[in-house]
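A quick write-up on the structure given underneath.
Complex shown without one protein chain; remaining protein chains in place.
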Amino acid sequence: MALIEIRGLIKRYGGVVALNGVDLTIEAGEVHAVCGENGAGKSTLNRILAGSVKPDSGHILVNGQPLNFGSVAASEAAGIAMVHQESAAFLTLSAVENHQIMREPSLAGGLWLDRAEMKRRTIASLAEFGETFDPSVSLEFRSLAQRQMVAISRAVAGDCRLLILDEPTASLSSRETDALFSAIRKLKDAGVAVLYVSHRLDEVFALSDRVTVLRDGKWVATQHTARTSHEKLVQLMVGREVTFADPVESKIAQTVLEVKNLTSEGQFHNISFQVNAGEIVALAGLVGAGRSEVARAIMGLDSLDSGEVRVEGALIHKDAIAKGLALVPEDRQHEGLFLPFSLRDNMALAARFAHGGWIDRDGERANSQSFMESLSIKAASDLAPASSLSGGNQQKVLIGKWLATHPKVLILDEPTRGVDVGAKAQIHQLVRELAAKGVAVLVISSELSEVIALGDRILVMRQGRLAGELSRAEATQDRILKLALHQKGEAVIASQHHRGMPRELGVGLLLLAMLVAATAMNRSFLSVENVRDMLVKVAPAIIVGCMMTLTILAREIDISVGALMGLCAATLGIACSPDRMGLPVAVGIGMCLGVGLLGGAINGLLVSRAKVPSIIVTLGMLTILRGITELAMGGKWIEHLPDGLRQLGTGAALGVPFSVWMAGFFVLIGFWITRRTRFGLQVMALGSNPSAAALRGIPTGRVTLGVFVLTGVAAAVAALFSSTQLQVIESGFGNGFELVVIASVIVGGTSIRGGSGTIGGTVLGATLLGIISTTLIFLKLGESATYWERAIQGGFILIAVLGDHLGRRKLGGAA
Amino acid sequence: MKLTSLLILPCLLALGCSSTETSKTSSAPDVTKTSSSDKGGKKITMALLPKKKGVPYFTSCSEGAQEAAKELGNVELIYDGPTSGDPAEAVKLIDQWTAQGVDVIAVSPNDPAVLGPAMKRARAAGIKVLTWDADADPASREFLVNQATPEEIGNSLVDAMAKDMGGDKATGDVAIVTASLTASNQNEWIKFMKSRLPKYPGLHLVATKPSNEDQKLAFSTTQDLMNAYPNLKGIFAISSVSFPGAAEAIKQAGKSGKVFVTGLSTPNDMKSYVQQGVVKSVILWNTKDLGYLTVYAARALVDGTLKAGSTTLKAGRLGDKNVVKDNVMLGGTITFTKDNIANFNF
Partner (left out) sequence: MSWRREWTLTVLLAVLMAGAFGLEPRFVSVKAQTLLFTHLWELAVVAVPMLLIIITGGIDLSVGSTIALSAISLGLMFERGVSLLIAVPGAIVIAALLGATNGWFVARLKVHPLLVTLATMAAFRGIAEGISLARPISGYPDGFLQVAQGPLPAIIFGGLAITTHIVLTRTVFGRWIVAIGTEETVSRFSGVPVARVKLVLYAVSGFACGLAAMILVARNNTAKADIGMGMELDAITAVVLGGASIQGGKGSIPGLVLGLILIHETREFVSWHWKQNELNLIVIGSLLLVTVLLERIPTRRKLGEIAQH
């Protein structure tokens, strides 16, 4: 019986059929390659197997058992694991967390993570691939290859019977590729099946036992690799024959691009070379050797420590495009194209068709239509959004965008990455034609065959330096590799990333300085009474701040907390006050917490279900809740709270007020959630990379709902302990508190972009902001200083934000 | 082209509606107001604007006003105001009432300078305007219903504090917890408080701190002041929001009778503090009577019985009230103490 049997799989997206009745059988212990042009349905097939996409019809049998569709957990339980492309990593999380998320060893169902065991498992798993780096550092400080290794080792750890690899070598060096291949062979020997998706046919032939070709969502053929050929596969994929033109010897003219002594600390060093008109120079090297960085520096996109770039003798200074330089970057989605924009707009953006700032619409139309024809771009019209095109056509649009600038120098960074075979040949042909027209071309590529096929000269980079130059006649794959690979005894380039100083440090120092100054002025600043009063003052901000930290970690924000606190306090007062409903205290507390829970849940549902951005949801809720509070209070304040209730706000245990105990409790809860629970890890992952979180099967909707509910409950608790400190509850209670809380979290170093931040930082931030006004009173700066208080507070927030930001930037290098 | 039609549509809509509207109402008698006398005894609409809606002080005023409107039977009372206390919002309401064509507007100006122009616009449209609770530029209104001038309030506060602290020879530091640094009424009072303070050479004003209309902030600021100034003996909490907060801070610090607090607030909000001895005196006036009197004054103004030169005004259960120049006098501040506070319910 086959390990996996796929029968009649159909998947439609609206009117588009992505998979149209695919049948496939995978045996245990085989490497099964899947080939096809972009849009052939490979990714959809992978995703169905991995459980992140649900098919419309068809079924999959694993060892004869039907697979439960649409659940990553079910697929993993059936032994199917997938290595996603590098964009699916959680960069702000550590390697351990990336490796272990969704399968964390824990007690009590995710309520207490066993972090030591998580680390042990990760180290053991990485060791199988010969990796020995410290896995507790954030992945953003790791190389692309190391990130990939984390993903692969994660996939095969545990009871894996089918491993799906989607373009696994795209960012690996050949040494790492070798390590990966030997790992795959080891898995194969252990009886694991591997589904291997790649555009690199060399790898398919080196590795696979059988190969299946898909075209337009349909199965075309499955063949034994040993009994087929390169040409045959290409023909099956494209549906016709493809010919790669032979390189033509081009005539060398005068120098156009001149790069001299380019240096950027930690990236590349002393790079000098020239490219002549009509010449194609290939820049080879391993991923991470600094090739793309050099390209960006030439374009003036990154700052340089030294060196200069000249085009036809003219020095480039922030005017690269105007002087005739063009860069086709490697990442189409994030560097190359505006996916929601039309082809026409995309191809007009760099060239700027304009008369004195006014857009020249006729020029743009003529431009895009001529390129659609000359580059044979397949699209409905030039007004179709770029996102509707296949990868190869997108790449052609990207090249067209830069050709429109009439470049003298064209730099192409991985021009055929993720492009199918047919388009690849066309792109090669195009590059040669451009050179023939006199354009100086620099091609960066990790594919040795491409380097050799295109380059008149080949430059090889290693560790940020130019390691050597080969002419077309000298160039062989072996020679290039020898230059590209790290030599024994050579100094390794300093790691470009450092771990920044702990975020809390700056805020902590500022806080300390303030405490020292105030105490020096007035000893009674540290008196028992004042310390207690200050703690009581910051307690509500800490209670809400801890949960707001979770919300911001999840890349959301809640600006309705102040208004929610107001409504919670009003509810409590109206329920318990003998002048109003006079209900028992316990009922009032329950209602107060219930309102908090409900408010948080409404926010959470609107964000997670209706997908409305949280700032809009909570902005709307902010005003709605305020209005409800005003109407409920009916123009009167709550004047009498029962004594039992007042105890919450005024009572103390062991000399410490209840509200301070509660703040301490929330800090512990916050630490516990962020450090020790599965939920906390999911919050961090969601904030770090939302789309990756969905791919990993993290229940993103539930996590989002969770953080808002927790924030709502925290607002209710803060209202409970803070409003009962006072005898009178006014309708304006909690007004503007959201700004205090958000400022506390941010000053404490939590990133507004989600995924990184700590509870400790929030506590320091809340304390710092909370006691500024007390400190100013103690400093006795006189009457007029009162008027400057708000300015001083604003200044402190600014200093904290900037200090943290600049400190991190300096230490973090160009990160 | 779609764009233009999108923009034009609402305009057309508004114009279409309004043209039919003007033709319909041009014959209506209540559009043009020639003089006030033709309104005598007829049903009128009166708008009562508080500085801030949703606070007990103004709510109790509005209760007095409702009572008067019911008694008179021919006054339709609108009580509305900004819940934020933002004077710009108050201006919007005055303009709205002007557009609605109410007969009389009684304004408690949160910021006289800001509200003045809108009040003048209302008068220009033939609407009677009077101020109550606080005054504005006399040119923008016809009468003020005067319960106490800022000077009286400032003096009463300082005198009450001195009395609480032991009379003329009272000594110690005092501080002010105000509404917000920009609150114009409070700033006016503070001005007069500062000129009254030299009467008691033992009192030193050490700080003026804002509470930004936040009881919690008034509470913690009072705590900070007491901790930072060991000789602090008195706190003026001069807004109805900051007063209970300050009193609570003193109570919780166990400094009742050692640190004195006085200010302005409704007796109901402060009753328990006065009875517990935390607060010795609360300064205010009878807010219900203030609202009540305002409605009678407004009615009389529309009827023409209250006009320049009037010396008395008949005001229902309050009897005859004095009119001094353009001020209708309610009759001064009341100091609520342990002995009398139980008699008041507002």
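Going in written order, the chains are labelled A and B, and every chain counts its residues from 1.
Methods note: a contact is a pair of C-beta atoms (placed from the backbone, for glycine too) under 8 Å apart; a residue touches a chain by one contact, two chains touch by 3 or more.
This is a predicted model, so every value here is computed, not measured.
Enquirer: Using the definition of touch stated at the top, determine which of A:Leu107, A:Leu668 or A:Leu802 touches the missing chain.
Expert: For the chain that is not drawn, the touching residue is A:Leu802.
Enquirer: Which is it among B:Pro117, B:Gly202, B:Gly316 or B:Gly331 that touches the chain not included here?
Expert: Answer from the full complex: B:Pro117 touches the omitted chain.
Enquirer: Write down which of A:Leu214, A:Met621, A:Met662 or A:Ala766 is the residue touching the left-out chain.
Expert: A:Met621
Enquirer: Which one touches the absent chain: A:Arg185, A:Lys232, A:His317 or A:His334?
Expert: Of the listed residues, the one touching the omitted chain is A:His334.
Enquirer: Which of A:Leu526, A:Leu631 or A:Leu668 touches the chain that is not shown?
Expert: Final answer for the missing-chain contact: A:Leu631.
Enquirer: Tell me, which residues in chain B touch the chain that this view leaves out?
Expert: Here the touching residues of chain B are 2-3, 6-7, 9-10, 13-15, 17-19, 21-22, 24-25, 53-54, 78-84, 86-89, 91-93, 95-96, 98-101, 111, 113-114, 116-117, 121, 180-182, 184, 187.
Enquirer: Contacts of chain A with the missing chain: which residues?
Expert: The list for chain A reads 12-16, 299, 301, 320-321, 327, 329, 334-341, 345, 349-350, 352, 354, 357-359, 387-388, 401, 606, 610-613, 615-617, 619-628, 630-631, 739, 742-743, 746, 752-753, 784, 787-795, 797-798, 801-802, 805-806.
The working rule: only the chains that are shown with their structure count from here on.
Enquirer: In the complex of these two chains, what residues of chain A are touching chain B?
Expert: Contact set of chain A toward chain B: 522, 524-525, 527, 529-530, 533, 536-537, 626, 630, 633-637, 639-640, 650, 722, 725-728, 730-733, 735-736, 773-774, 777-778, 780, 783, 786-787, 789.
Enquirer: Using the touch definition up top, name the residues of chain B that touch chain A in the complex.
Expert: 53-56, 58-59, 62, 83, 181, 206-210, 212-216, 219-221, 223-225, 227-228, 230, 241, 244-245, 247-248, 252-253, 268-269, 271-273
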